Every structure is written in C-alpha cells, then in structure tokens.
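Missing here: one protein chain of the complex. Every other protein chain is in place.
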Amino acid sequence: MATDRKKEKTQHVKPTGIRKGRFAKDMDQLFAKYNASISVDKRLYEEDIAGSLAHVRMLRKQEIIPARDARIIEKGLQEVKRDLEEGKIGLREDLEDVHINIEEALREKVGDVAGKLHTARSRNDQVVLDLRLYVKKKIALVRKDLLNLLYVLTDKAEDTKRIILPGYTHLQRAQPVRLGHHLMAYFLMFRRDWERLGDALKRCDEMPLGSAALAGTTFPIDREHVAKELGFSSVSSNTMDAVSDRDFAVEFIFCAGMVMMHLSRLAEELILWSSSEFGYCRLPDSFCSGSSIMPQKKNPDACELIRGKTGRVYGNLMAILTTLKALPLTYNKDLQEDKEPLFDSVDTIESSVKIMAAMLPDIEFDPERMLAAASDRSLAATDLADRLVRSGVPFRDAHSRLGAAIREGGTNGLGEGGLEMHIPSPEEMVEARRHRGGTALRSVEDQIGHARSFLKDNGFVSAATRRSKGRQSKI
Amino acid sequence: MATDRKKEKTQHVKPTGIRKGRFAKDMDQLFAKYNASISVDKRLYEEDIAGSLAHVRMLRKQEIIPARDARIIEKGLQEVKRDLEEGKIGLREDLEDVHINIEEALREKVGDVAGKLHTARSRNDQVVLDLRLYVKKKIALVRKDLLNLLYVLTDKAEDTKRIILPGYTHLQRAQPVRLGHHLMAYFLMFRRDWERLGDALKRCDEMPLGSAALAGTTFPIDREHVAKELGFSSVSSNTMDAVSDRDFAVEFIFCAGMVMMHLSRLAEELILWSSSEFGYCRLPDSFCSGSSIMPQKKNPDACELIRGKTGRVYGNLMAILTTLKALPLTYNKDLQEDKEPLFDSVDTIESSVKIMAAMLPDIEFDPERMLAAASDRSLAATDLADRLVRSGVPFRDAHSRLGAAIREGGTNGLGEGGLEMHIPSPEEMVEARRHRGGTALRSVEDQIGHARSFLKDNGFVSAATRRSKGRQSKI
Amino acid sequence: MATDRKKEKTQHVKPTGIRKGRFAKDMDQLFAKYNASISVDKRLYEEDIAGSLAHVRMLRKQEIIPARDARIIEKGLQEVKRDLEEGKIGLREDLEDVHINIEEALREKVGDVAGKLHTARSRNDQVVLDLRLYVKKKIALVRKDLLNLLYVLTDKAEDTKRIILPGYTHLQRAQPVRLGHHLMAYFLMFRRDWERLGDALKRCDEMPLGSAALAGTTFPIDREHVAKELGFSSVSSNTMDAVSDRDFAVEFIFCAGMVMMHLSRLAEELILWSSSEFGYCRLPDSFCSGSSIMPQKKNPDACELIRGKTGRVYGNLMAILTTLKALPLTYNKDLQEDKEPLFDSVDTIESSVKIMAAMLPDIEFDPERMLAAASDRSLAATDLADRLVRSGVPFRDAHSRLGAAIREGGTNGLGEGGLEMHIPSPEEMVEARRHRGGTALRSVEDQIGHARSFLKDNGFVSAATRRSKGRQSKI
Partner (left out) sequence: MATDRKKEKTQHVKPTGIRKGRFAKDMDQLFAKYNASISVDKRLYEEDIAGSLAHVRMLRKQEIIPARDARIIEKGLQEVKRDLEEGKIGLREDLEDVHINIEEALREKVGDVAGKLHTARSRNDQVVLDLRLYVKKKIALVRKDLLNLLYVLTDKAEDTKRIILPGYTHLQRAQPVRLGHHLMAYFLMFRRDWERLGDALKRCDEMPLGSAALAGTTFPIDREHVAKELGFSSVSSNTMDAVSDRDFAVEFIFCAGMVMMHLSRLAEELILWSSSEFGYCRLPDSFCSGSSIMPQKKNPDACELIRGKTGRVYGNLMAILTTLKALPLTYNKDLQEDKEPLFDSVDTIESSVKIMAAMLPDIEFDPERMLAAASDRSLAATDLADRLVRSGVPFRDAHSRLGAAIREGGTNGLGEGGLEMHIPSPEEMVEARRHRGGTALRSVEDQIGHARSFLKDNGFVSAATRRSKGRQSKI
C-alpha cells in the first residue's frame, strides 16, 4: 500500500491551459479527475457556445477585438457546434470542463486567435451564464410538461365527474366525493407548481456576463447588448453577487422537490387504489412490471418509482443548500457542486411528470367498486348530524348523539333505533355540497371550466377540439 | 418494568369533547400527551378567534344560526380574547389543542350555545385557516424586517463606498473592490429573499373555510364573505386540496432557509474579518461574548449563532418535506407536524434578521488594514494582462506571461524584469471597472441609488432624512 | 420603525459573570435572548451538578484547592441540587445558561468561594461533559424501551403465529405468510436499532473534562479519577478534539432516525390494515381519536403521528450535520445548536417507542379476513411454478406458462385448463417454507425462541412468567 500511495502521488498530468504560466508542478492525477467536471457539465455545451457567440459579437461591436478576428471566432464557434451536433468531434474527458473543451476545439479550428474570445470574460461569469441559460430553458420545458399534466388531469376529471367514491381522512372513509373532484385537487397542486416555477424564472432571468472573475472588467463592454442577444430581460446589478449567486439553482431544485412531493401523493393513492383491497383502479400494463418469481403479479412500478424518487430530489435540495452554507464571497470551487443536484433534479421531474401524464389517461377506474364503498351507511353521519343541527340541536350535541348511535348499533344505528332518519344516498350527499369548491356536480364542472380557461390562456387547445379527434375516453 | 408498562396502559384520560360519543374507552395517557398540540399551537389563538368571529358573522348573515345566538357567541369570543390577552384565563395543557381550548373557554362564557359555532365547519378547515392567517401575518413581518436589513446595508454601503479591500475568490485575494460594492452583493441576496416571500404570499392568500372535513358542507355558506372579512384575496377552489395542502408552509420554510443561507455567508465573512489574521473589522461588544477561561477573548457569538442556526432551518425544511411525502388525500394526522418546523423557522429568521440589522451599523471597519491588503501587487496581474491584451497579445498568452513573471520574481516580477509595466494602484483598478454592476465609485453609487429608490417605493424613508436625525456614521 | 430599531439597539443587559472584565458595553438585549440557551439546556442540570461534584472532589484530592473550600462547594452543590428538585429555587431565564445558573445558585449558598469551582475547567469542556453524561443516560433508557418493544413484538408474534395473511410486495398480494412471521421482521429492525445504539454508546463513553478551553490546563489534575467517579470507561485523548467533537450527538440522532424510519413502516402498515378496505385489524380506542365533524370516524392518530414525526428526526439529523459542516477547530458558538435537535430526537423516540409498545398488545387482528385474502388462488402461482420446475421445466418457462394461464383464465386458469394442478391451501404454502428464516410454523417458532433467548440474555423475564400473571392475550 505504501508503494501504491507513492505511485499515486507521482503520477501527474501535464499542465494545460491556464496552468501553463503559474504552476511549477503538474496536477496530481487523482485530483485531476476529482477536479474535472466535464462528465457532468458537458450538457451545457449549447449554452456555452451561445454565450460565447453573444460575447464575441459584443466584443466586435465595441471594437474590443478587431472585427476580422471576431468573425473568425464566430464562424469557428458555429463550426464547433455543428461538429459536436453531428458527432464529428466529441468532448474530451481529459480536458477539465466544457468551457476548456470548446475553447480547445475552437483553437484547433482557428488557431491562436481563439485566445481572444476570453477577453473581458472569466470562467466565473461564463459558467454562471451557461447555468442561467440552462435553467431558463428547463423551467420553460418543465412548465410545458406541467401544463400537459394539468390538461390530462382536467380531461380525466371530466371523464370521471359522475363517479362517486369515499373521500378519506386518516385513510378512513369519511364522506362521499366525486372522483373528478378528487382529481381536481391534484390539478391545483400542479398549478401551484407551475406558478412557482414562473416566479423562479423571474429571478433566473438576469444576464451575469461582464462580471468577469468577481470585480468586472476594464474593457468597455456593453452588457445590455449581450443580454438582449441571449434573451435575458435584465443584466445583473453587482459583479460579486453575480459570480457567487446560485439561488436560481436552489430555487429550481426546491420547485422540483414540490413537484415530486405532489406526484408522490398521487402515486401513493394510485398504489393504494390498485391494490386488491381497494380495487378502485387498474393501472395500464405499459406502466407496470411483473415479478421474476410470481407470475400473477402486476406491480405499480411507475408509481413506486415516482414515490421513491421523491427522496432523491429532496436529497438534491439538501445537498446544494449544505454546499452553499457559510460560503464567503465570491466564487469558491465548492460551487462546482451545483450542477449534479440541478441536473439530476431536472432529469427526475422531466421524466416523472411525463410518465404520470402518459399513464393517467389509460388508468381504468371501477365505478361500481367505488360506489359500493361510498355507500357505507356510516358516511352519512355528518349529513344526519347537520340535519339535527338544522332542527336546532347544537352541533356538538348532534355529534354526540350520532356517535352514540353508531357505537350501539353500528351503521344500522343511524337509520333505526334512536334516530330513525332517512339515510341519504351518496349522490344526495355530494349534491348537497354545491358551494364554491364543493363536490356537487355543478361545483366540479365549475372547477373544470376554470381549468380549461387557464389552459387556454396559457396556450393549450381546448379539450373539446382534441377529444373530437378521436381519443377514447376511459373511465 | 412489566408493572410500569401495565400502569402506563391503565392510566387513561377522560373522554372530552369530540370523543364523547363514539369512544367506549378513554385515551391512553401517554398517547394523550403525544397527540396534544396545545403547547405548540397556542400561538395561533389570535388567528383562531379571528377566524371564528368571521365564521359566526357569516352564519348569522346566512341565517344558518339565529342572529341572537350569533351575537352571544361573537360577544363571548371577544371576551375570551380579551381575557387571554389580559392573562385572566390561560390555555389549558389538558385540552388537546388551541381550538378546543377556545371552544371550552367560550362554553364557560356562554353555555351550550357555544356548540353552534362549529356548524358548517370542521377542525380540518379551521386549522388550515388559522395557519394561513398566521403565515400571511409572519410573511408581512419578515418582509418588513428584511426591508430594514436592506436599509441598513444600503446605509453601510454608502458609508464604506470609499474603502477598498481585496475581493476574494477561493478565499485568495483576487482583485481590489470597494467595501460598499461588496456589501451591495448582500443587498441583492436579501432583496431576492424579500421578493421570494412576496411570491409565497400569493399562494398563501386563499381562504379555505367552508371546506369542512374534506368535502364541503351542506349549509348555505357564503365563503367570499368570510374571505373578505379576514382580508383574503380569494377563496380556495377545491375542498379536498384545501384541507390537505400545506404547500404554503413548506414554501415559507424554504424562503426562510434561503434567508439563513444568505445570512450564514455574511456571518462567515464577519467572523473571518474580525479574526486577528484578517483584522478587517471590530464587531460591537454588544453582539459578542467573552470566555469563561480566557479573559482576553471577544467572540463573534452572534455571527456564529446565525451561521449555526442555518442548520435548524434546513432541518425544518427537510422535516416538513419528509412528513408530506406520499401522504394520501385528504387530512392525515401527520399534518399536525407542520407547526413546529414552521414556528421554529419563523422565530429563527425573525431574530436572526433583526440581529444582523442591529449589529451591522455598529461594525467598525479598518480602512488602513483593508487597503494594505488590497495593495498586494499581485492583485494587479489581471489589469496588466488586460493591458497586454489591448496591445494585441491574445488573452491566453498574456495570462501565461504574467503567470511566469510571478513564478519567477514573485510580485516584484510584475513591475520589473521581463514586464516592466506601471503597477496600477487599488484605486486605479477599481475605477477602471465602471460598467453597470462594476466596482467603480460611480457604479457603486448607482447601485445605492437604485437601492434607495427600491426602499422608498416600498415605504422606507430616505436615508438622508434618517441620518440627519443624528445617527453617527461609523466606518 | 427607525425609532424602534434605535430603541432595540439601546436596550442592553447588564454585564454579568464572565463579561465583567473585558467588555465596555453591555450585551444587546435582542442578542442576549438569542445567545441564551437556558430554556433549552436546563434539562442538563443534573449532569451539570454531577460533573461539578466530581470535579471539585478531584480538585481537593489533588490539593488544587484547599480541602475546606472543596467541602463547602460540595455541600453547596448538593443543596442546590436538592433545592432545584424540590422546586425551592428555579433556573433563571435571565442567566445565560444552565452552567451560570448553577454557579450563581452556588454563589448565593456559599459566597465567593464558589468561584474556585471553575479552577482548571472551562465552559467548553464542562458543556461537552454534561452532554456526554446526558446522551449516555438516554441511550440506556432508549435501549430499555426498545427491549420492551421487542418483548411486546415477540409476545404478539407468539399470539399470532397461526394467523395467515398475504405477504405483499409492491402492495400487491404475493404469497401467504404467518402474521407472527411478519411481526418478527419488525423485531429484527428494532434489534438492529438496539445494537446500533450500543455501538454509539462506546463512542460516547469518554470523559472530556480537563480539556479546559481547548488546550488543557496548567493545574495538576487527575482526569482518570473524574472519569471513574462519573462512570466513564475512558478519558478523551486530545483536548482539541474533546471540546469540538459532537459526533456522539450526531450518531445518537442518526440512530433515532433509524428507529423512526422503522416505526414509520410499522405505523404505515397498521394504518393500511385498519382501513375499511383491508380490515385486518382494529386499533385500540385509547390510541385513536375521533372527528369533530364525522361522529363515525375512528382515526389511527397514534400511528399517523409516529409516521409524521419521522420527518422531525430526519430534520434534526440534517440540522446538526449542517451545523457541523466545515467548522474549524475548536469550539465555535455554532455548537450551541447541538442541543435542540438532540433533545427533540430523544423526546420523539422515547415517546414513540413507548406508544408503539403500549398500543401493540391491544391491537385486535381479524384472522378470518386475513385468511380470506390469503386464499386468493393467484397467490399459489409461485408454488405451482416450483412444481413445474421440479418436473424439469426451466424456471423461466414455468413462469411464462403460469403467467399465460392467469392472463387467459384469471385465477381460475391455474387449476383448470392448460395446467390442471392442485391448488395448495395457504396453510400448505406457508408450511412448505421451513428453512431457516422461513414462514413455516417451526421456522417462526425458532425465530421466537431466539428472540426470547436474546431478551433473557439482556435481562428481560420470560414471557411465560409474565403472561401467567394475567395478561389476556388478544389475537
């Protein structure tokens, strides 16, 4: 082992790029790998090139570098991008990060003039620019996915608005509700997520380039020009904040955590409902898997994975918050650890939201079984108590009398013996709750109507149009 | 031990309130304590009474209960409130929660008519109403505290805008910056927190009453009336979501976590700066403490506690997220666990923000020591490289040449030997960065000007006015 | 507000105790409250006095202070302890922490000689001594509670070893198992918790006194003597580690988190099983509560609270880990934040374990309903496949054939049509699994036997003895 350690210590990598001047010694090989982020940040290549293009155009406009050089660099960057997209060149794992990779690729295309691209720019503002471009893009995509999920939920609520099942508190049957009403509760959760991501977007939408390493640059840059070119609505207001701020990434991950929390609640219900004991629904085969040893099994894997993956996004949130705790200004290398929790959270909610939206339409509910459960006479207790209240009995006394009747006679105690009241049907009970937000048919239809307006206002076609194109409704 | 266990099991508490009807057996004593939330939720008493008052007025208006009964209840509630505030009565630990406490206190005032207050309402919508009122109130207060902190930071930035210190990356001196510029970076962090809390407020501002247990109520309630009376801008749209949603509490705690993260960064810097090694500032005695064994010590306790308490708010966030994971609809008792992480987060940021704001004005910076550190010749390397670039050397080459010069001759290598360039002073360097967000005096003054406008737009008086009232500026 | 802030700043508390020498200014009132830990650390008073007693005895033995003074202090400490226990004196919120409180109480008893108690000691080693004594005590108590829970589980497993229910994977019925077998799975989880806490105890069992502020003391102390007197098995080996180490607290909280995780799994199953849909058990009334609006409800509150409180212990773990991250040596005030997550975790598992142990014996299972569910013919598929395998069909093919039969004919497809095999009864199936750890009666009885031996080895009386004392078995 002693020998091994010695060997590790003596294996160094050649100094490249920015190490060339200052450092007498090469980088320890182990550390070089630890330090490299290319395996992670390679997915920023598009943003990196877009940022460099905007930067070089500004350098030319401001005459910071000669127009001829700028044009060479610009053309070179576009070629590098095309080559990467067409797979002609790849990102090299031996070059530390995506920025150096692209700079090297550019150098191979255009020679030493490539070095002028880094004028009036540092990796510190470059990396945060790339990251903000990325988060902006992903917020837009995730919000679109959420709109699609909202659309699917609205459709499903429409389809199931006449199905009645027991609403639960404490996982005990409480009062009958419409399934469409139940599903619209999830609509609201995901709409809040959509809104929250919209708020997060505002704080992400600031262009940091020009902050350079931490203090800005001595070159006569035009930051607004870069911002406009890249579609940012404002430029950052303080160079030191700009290079050390990762709030936008934390906030995105938090929003992702909330999405997963909501998905986990829906997934939990689908798992319960598809059990033999509930028997409320059948999940589509295409989102389930079988057992290696029990051929009869059909397991709700998609739902379980969604539920399980909630943990990883919570973990990502804790990771980035911990990393940021007590970091002094400005850039510290710790910030390199922002990418993996961010990227993993993006991947997790992108796929999780898509899968839920793809699975929901094909879930088949069992209206008979739901209605049977909702017909449990004890679920009428509240309505009977309300009736006693209307006849003048104080609420708490009505409550006691109903409770005693059930304790003595079970659910039969409600209709007979001491009380002898008409037991309302599930339908009667849900229809009695017709205020705003209630579970009566009209109230549910109102909710669906508002949902359709919301979707329309945000660019989704009306359900009627789409459904007429032939989607078969499943209940 | 066997006996002990038996004893525990046989000690029961008498069935009270809602247990009276249904339950044959009393509650296990151990569990009664476990189940009780009064020690925690007692701080909601104002909100609970306010909610009940609005509810009973609506019941009267809608003629759900007789006007006479409503007036008795209303008067009784006001007396209960006054008695609580004057300490004439207290909240009893033997009554499960704040809601039952107030209901019992009302019953003692007005007798059995108190029971009518619970008409068309459940504890499920009542508790979430109280919590939303509470969070709305606290968001407003914390945002005010944040404005005050922003105000203090702006003043301090104004006071220190001529002090020059080294800006750091990787805790290595990098380039000189103005202290006012450095402080304005924190201004931006806390302004984002202020904005984020404003966004959270929107999602909190929904009136849930009328959702009852989970499905709404059969009484002809007027939810908009209650919302208006309580100052909510909208009513909740789905009864099932309304009683199971705690997103607004999670979002508040997340915002609090971000505030603490930012405070921890500032606290870390103050701890570093007040060390003998940095010697950049002296913290006010009134926010420090001494040592029991080392009489010479002056410890930055307030800063350390702020930094340390970051952990507890992160922990609160993790706690509530975990609790909510995979909870099926609607209300589950798990939700009782929402209050402590929320209340603790409120307390922690209220005091932490206030303490930072109270401490900052009295911090005394040491301009000489800061300037001496900023005069480190190596900090000029970037500007020298920029100058080489302007003379046509590609950036990367300029970088290599400067690095080599330093490696060979130390910081002296910059002015003599191979390069022989004029070494700019710290003042020259900061003034060379005069773009938007830069550290030149004008750029910093611009930032301060925008900050003052922001504060004025949000109701804070101008600094000039306040400072003329006699506050002594410390630098 | 400006005035308010000014006022806050000018309200100071008088310098007391260790502030008297060094500080020109009083402590800011807001900060004094922020800084104080007395409301939290008061529960360490026993440990603090015990530690001081051992310390003063050592000071006397080593002739560091005169024997007469030592005796006065010792007697004074014992009186303070008695006074506190009898409520004659209380801990004062205006004195920063429990240590200063006790020192002041001692001073009131014995005068200025009290000041000699702090010879060769600092608050830094004193507080960590108190905390280690506390954690050692609590580990012992929690382990006892866990043994009791293990005892109860073993009894319940014995009582239910003949009940057969479906074992679940993916919440889908998979194969029949004995309920006693199912419960013994939890026995193993909690036994691991008991072991893990035993391992944690080893690392907690080190006596830190003598480390003083951070570097030890110049007095000729005898650390082994103090350790022996306080029941520690060793003394700490490095003063700097001793005052900055909180690993023992983190490890305890982690162990508590594992206990809660296991309890949350059991609680989840009890919640599922007591739903109308499963109908597998009735929870005792004394651990449930009712609904304010639905008189028929019996809610599994104890189980839900246990499940919900899992979040708070996870949160505590995250809190203390975050606080400790990147703290330089040695003591930093951040460490004051160790107590609340620790104390809250202690309280939560103490009550949660006790409640589960008190509730379990009175849970009534429904053998008929469980057996009916286990008689689902599809649960025989694995055994039928095994039989095909025995007749030479490769496992994967057997699996395919069974699956196809079920898909075509439902569960009837197993007995008829293509396969025509005898469908084994649930009893036959569980009895066919008689290897070590299996669900056959003998295997379950073996597990119970080992459990009884384990409990006996750890000081628990045999169940037979206890049960003959009259506990009525419930199944």
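All chains are identified by letter, namely A, B and C, in their written order; residue positions are counted from 1 within each chain.
The rule is short, and it goes like this: a contact is a pair of C-beta atoms (placed from the backbone, for glycine too) under 8 Å apart; a residue touches a chain by one contact, two chains touch by 3 or more.
None of the values given here were measured: they were computed from a predicted structure.
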**OP:** Indicate each shown chain that the hidden chain touches within the full complex.
**Re:** A, B, C
Original post:
From the list C:Asn124, C:Thr154, C:Ser289 or C:Thr348, which touches the chain that is not on show?
Top reply: C:Asn124
Original post:
Which of these, B:Pro361, B:Gly403 or B:Pro424, touches the one chain of the complex that we don't see?
Top reply: B:Gly403
Original post:
In the complete assembly, which of C:Asp241, C:Asp366, C:Glu427 or C:Glu445 touches the absent chain?
Top reply: C:Asp241
Original post:
If the hidden chain were put back, which of A:Gln62, A:Ser276, A:Gln336 or A:Ser425 would touch it?
Top reply: A:Gln336
Original post:
What subunit A residues would touch the chain not displayed?
Top reply: 1-2, 5, 8-9, 12, 17-19, 21-28, 30-31, 33-35, 118, 121-124, 144, 148, 212-213, 284-302, 304-305, 307-312, 314-324, 332-337, 340-341, 351-352, 354-355, 357-359, 361-362, 461, 466, 469
Subject >> Contact footprint on subunit C, counting only the chain that is left out >> reply: 17-18, 20-24, 112-119, 124, 167-171, 174-177, 181-182, 184-189, 192, 195-196, 199, 202-203, 210-211, 213-221, 223-224, 235-245, 247, 250-251, 254, 257-258, 261, 264-265, 267-269, 272, 307, 310-311, 314, 317-318, 321-322, 324-333, 382-383, 386, 389, 394-397, 399-404, 406-407, 430, 432-433, 435-439, 443, 447, 450
Original post:
Footprint of the hidden chain on subunit B, which residues?
Top reply: 169-175, 271-272, 275-278, 290-301, 304, 318, 321-322, 325-326, 373, 376, 378-379, 381-382, 385, 399-400, 402-403, 406, 411
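We take it that only the chains that are shown with their structure count from here on.
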Original post:
Same or different: at the subunit A/subunit C interface, is the fraction of residue numbers used by both copies above or below half?
Top reply: same
Subject >> Centroid spacing, where centroids are CA-atom means, of subunit B and subunit C in whole angstrom >> reply: 30
**OP:** Express in whole angstrom the distance between the two chain centres, defined as the mean CA positions of subunit A and subunit B.
**Re:** 24
**OP:** Go ahead and note the Å separation of the Cα centroids belonging to subunit A and subunit C.
**Re:** 34
Original post:
Going by the touch rule set out above, which residues of subunit C reach two or more other chains?
Top reply: 290-301, 304, 318, 321-322
